[in-house]
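Chains shown are a subset, placed as in the full complex.
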Amino acid sequence: MNKNITVRYFAGFREHAGVGEETVSLRAATAGDVYELLKDRHGSQEPLGHCKVAINDEMADWSTPVNDGDTVLLFPPVAGG
Amino acid sequence: MRIINSAIEPDKLRQLLTGDAAGAYVAFEGWIRNENEGQGVLRLEYEVYAPLAVKEGAKIIAEAREKYPILNAACVHREGLLEIGECAVWVGVTSAHRDEAFAACRFIIDEVKVRLPVWKKEYYVNGDSGWVNCERCAMHAQPERKVAG
């Protein structure tokens, strides 16, 4: 069954997608599934381990389940400071 | 932990950490420099996801307080476009003695650099630009790179 997920893209991901946020209908069980299913949108070849994810403004793991209505934030590798 | 889009003012921030029991103050500042990995840099753009950056930064500072017997600690990170020489990040720590101020300041900046949801895009002298730390996503995200380079 598909879930409605709001996805937010950051930095390079956003530039590739051409939008900062969109709502998509996906057959995804985990945050990792969202990343994989949206490869064409964020365009990243980075391994999952290099990137980070948050769900509803809480840092999450790629194995964290996603629910209908969740907002999933896809973070490219960070470079603070 | 604060994210701001105007100039960081270290002297004002330093005042917030003062206290009669503080004998040592250590500060770190990250400045925009004109070069990275051999390429001339013109300016940098910082993208910050503030809601989580503030939360994660506060967590890092709390961890530093648990690890080291410090008195006070704070961190401020810039967002937006920064020119060469500008301060991108400031960390300040006070303690009774200098050992723990040095250690905690180093801990905080090290963690900030790898944990905060902050991304920087470098604009190079040769017209290229690129997201730092994002080799394989940058290639895809910036087809204009090949055109410009």
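As written, the chains take the letters A and B, and residue 1 is the first residue of each chain.
The definition used in the following text is that a residue touches a chain if its C-beta (ideal position, glycine included) is under 8 Å from a C-beta of that chain, and two chains touch if they have at least 3 such contacts.
Only a predicted model underlies this, so the values are computations on that prediction, with no experimental measurement involved.
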*Treating the displayed chains as one copy of each kind, report how many of each the complete file contains.*
A x2, B x2
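Just so we're on the same page, only the chains that are shown with their structure count from here on.
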*If you average the CA atoms of chain A and of chain B, how many Å lie between those two points?*
24
*asked:* Per the contact definition, I'd like the list of chain A residues that touch chain B in the complex.
replied: 10-13, 15-16, 42-46, 52, 54, 57, 59, 73, 75-81
*Inside the complex, what are the residues of chain B that reach chain A?*
30, 47, 49, 51-52, 55-56, 77, 88-89, 109, 112-121, 131-142
